[in-house]
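This is the structure I have questions about; it appears just below.
Here the complex is missing a single protein chain, while all its other protein chains stay put.
Letters A, B and C name the chains as they come in the text, with residue numbers starting at 1 for each one.
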Amino acid sequence: MEFRTDLALEVRESFEEDNIEISGVALKEETGKMKGIKVTTVDIFNEDGAQAMGKPRGKYITIEIPELLNEEEKCRTATEKEIEAQILKLMNGKKTKSILVIGLGNRDITADALGPLVVEELLVTRHLFKEFGEKFGEKHGYQNVSAMAPGVMAQTGMETMEMIKGIVRETKPDLVLAIDALAAKSVHRLNTTIQLTDTGICPGAGIGNNRQALNEESIGRPVLALGVPTVVDAGTIVREGMEQFAKSRPDFKREAEEFLQRDFTGFVKNMFVTPKNIDCSIRYVSETVADGINRFIKSK
Amino acid sequence: MEFRTDLALEVRESFEEDNIEISGVALKEETGKMKGIKVTTVDIFNEDGAQAMGKPRGKYITIEIPELLNEEEKCRTATEKEIEAQILKLMNGKKTKSILVIGLGNRDITADALGPLVVEELLVTRHLFKEFGEKFGEKHGYQNVSAMAPGVMAQTGMETMEMIKGIVRETKPDLVLAIDALAAKSVHRLNTTIQLTDTGICPGAGIGNNRQALNEESIGRPVLALGVPTVVDAGTIVREGMEQFAKSRPDFKREAEEFLQRDFTGFVKNMFVTPKNIDCSIRYVSETVADGINRFIKSK
Amino acid sequence: MEFRTDLALEVRESFEEDNIEISGVALKEETGKMKGIKVTTVDIFNEDGAQAMGKPRGKYITIEIPELLNEEEKCRTATEKEIEAQILKLMNGKKTKSILVIGLGNRDITADALGPLVVEELLVTRHLFKEFGEKFGEKHGYQNVSAMAPGVMAQTGMETMEMIKGIVRETKPDLVLAIDALAAKSVHRLNTTIQLTDTGICPGAGIGNNRQALNEESIGRPVLALGVPTVVDAGTIVREGMEQFAKSRPDFKREAEEFLQRDFTGFVKNMFVTPKNIDCSIRYVSETVADGINRFIKSK
Partner (left out) sequence: MEFRTDLALEVRESFEEDNIEISGVALKEETGKMKGIKVTTVDIFNEDGAQAMGKPRGKYITIEIPELLNEEEKCRTATEKEIEAQILKLMNGKKTKSILVIGLGNRDITADALGPLVVEELLVTRHLFKEFGEKFGEKHGYQNVSAMAPGVMAQTGMETMEMIKGIVRETKPDLVLAIDALAAKSVHRLNTTIQLTDTGICPGAGIGNNRQALNEESIGRPVLALGVPTVVDAGTIVREGMEQFAKSRPDFKREAEEFLQRDFTGFVKNMFVTPKNIDCSIRYVSETVADGINRFIKSK
């Protein structure tokens, strides 16, 4: 892999740049709930596609809202409704009885705090169902929702997957929805893009480790994942600079490519790139995502 | 029960005031690691004692450090060593292989944040044991420690006990150590008293609910609990005012007692009392407790 | 003074209980923007009134919203509009050019964090006026607003008044709006009552100290204050318990009163009473107050 991205859309784009056909992958682009919102679905429908893309089979829906951070009410509402609609679509239009939302990531690192911040703003209802019975949901039109932010291994000493497995076994939700901060290739996608997928996620992969996947196979429940790219790997940035050079001077393309082959980004290992106003962006996008999920929770 | 307290010591004291003998309960008072530190052990050794005290059988060790909040280095170190020694004593001098520390309570309520704050300061090592094997512990003399702050039901929609059960089943610690903020009867004990017990604890009981106990019976692991009183129930304060009146005017003792029989504290239901500088006190006592536990973790 | 309250309304009520006439004080009760919201104006219009009330001359508007913490959208919006309207009324319907909002209190103590929390949610614009000129305000219909949370003396070593004076002299706002958590007499008023006044406020008085007032006299700018009671003094609670006893047993009224004369509440000195769910309440009421002020800032 030439660069690091958690967005299926960016993986797909890299093939386009190289004019390569991929079998097993279908692409669909639509306009969202508002002009300016773009919804792209990458459907990896067979093993060939999964191999080529380096990602498990399933649907990857990307919502791009370039204007999101302008903080206009209209754009925010449209984004929330888009999230609601796309979650429902990934569930084939059928609601489950109970959902456990997992806010992955480290609350103490601004760029990694998306999951915990979303969980803080969620409408949690499972204890009310327990207290008032199923009629609670019918009366208010709410779903049965529990939520947690398990923290990261350096804080707990436990694999996030161990904690989730244990809690799922005990509380038996019908569906798990995992929220996480992602890495993108392009800086312009940071905090303005939402990826939804029905393939699950790898907790902790976001920081470069190879961890056990959180998916239906590993926990026995369908797992949706919602992610927002908040960082770009520093090595990717360096590589992109080199590529711009190669493009501007086609006569050195070969040399630049040779150079790019070598692992010359070691000097920025374990470094990532964030926008300077990340604190505001992350708060705003977390609240928008939470309100989108809350719409889903409240809708009948 | 005439007043609310989570301290076995204060329950015991209430009998003394009334000059009542209690069978099944042994009391031992000692000086701690430093003059001015008092260690009292209440041992409830049979069912009669448990009935009389309204608490499960087991040992309740209370460390009182009236000078703790003066923030003197010497006093703090002595307190930390006392915590280390008393944990070891409750374990009959034998260390277990692995411990899961649970920081109960709500991080967003200053007076209830003790558990989460202690967990933040702990030396967590379980993931290092997993990575480097048992020799990690031998080399550094550390125990295998994991830790978590599960939050409260209003945040997660789950009973704390459900989360703990699931995680214990998955990660299989040999011992659970639960940390929680407690309620005391006397304001002078707030943030200057530490109770250690081998009987477990009821998560959420601290806020007046009747919850399932976290103990060996419920989770299949020995459970130690360490608590610090940080609040007094507002009703208890009102009652204490009345009692002072009754003492100062013995001629009205009967009337005051009649009045006290009636539930006249309803107007402060769900209210608690904290010191005005609770933010500083809770931070200081949390760090002291965490460092005491860290001493225990590091000691061979 | 028999009990501690920062609410002019509660001081006024204490006279009613005793059937005492007060000259120099006018009282007006109205229904607010929604049924269930009560707006009471206590107008202390001469020195006699100020003496009797123990408060400086001026208008004290109390908005009572008993249903606020039910978190209904409709009630919240009505409360925000009420805040907007009453601020404007205190300014005699005339907007100033620029406002400095001061969030008093200690962000680390849940019950004292109202001021800092409100400031965090405010629409701050002064730097945009500086960058884009006066036309910025005309275009967007915003007022020129700056804001700060100065912290408390134990954190800064400085009197809050020193900091405010210095900043006012340097940034020259036309009006200061101070936000602070208050103490009430009655627990049912906690987090459901908003007091607005044109008399200024004493920073730090909330914790029992005698400090210099923040008012037009001391800083040369009109000072509005908006406060929400979040605590009851523990001594007040004890006293109220005694009073209930005295009422229930009129035959002991004299003895109880004698007892109340003596300072028998020393055992809860520097203690305060808060509701158990103070973290949720304070967040909700802070956001409501901030949105009310934001409405004022945005309205032409």
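As a working rule, a residue touches a chain if its C-beta (ideal position, glycine included) is under 8 Å from a C-beta of that chain, and two chains touch if they have at least 3 such contacts.
This is a predicted model, so every value here is computed, not measured.
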item	value
Residue, one of C:G93, C:G157 or C:G266, that touches the chain absent here	C:G157
Identified contact with the non-displayed chain, of A:L27, A:A50, A:M91 or A:A256	A:A256
Residue of A:L27, A:A50, A:I109 or A:A213 in touch with the missing chain, whole complex considered	A:I109
Omitted-chain contact residue, chosen from A:T79, A:T274 or A:N294	A:T274
Residues belonging to chain C that touch the chain removed from view	120, 124-128, 145-151, 153-159, 162-163, 165-171
Missing-chain contacts mapped onto chain A	106, 108-111, 154, 187, 207-208, 232, 234, 237-242, 244-245, 248-249, 252, 255-256, 259, 264-265, 267-268, 270-280
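What we mean here is this: only the chains that are shown with their structure count from here on.
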item	value
Centre-to-centre distance between chain C and chain B (centres being mean Cα positions), rounded to whole Å	36
Length of the line joining the C-alpha centres of chain A and chain B, rounded to whole Å	41
Separation of mean Cα positions, chain C and chain A [Å, integer]	43
Shared-contact residues (touching 2 or more other chains) in chain A	none
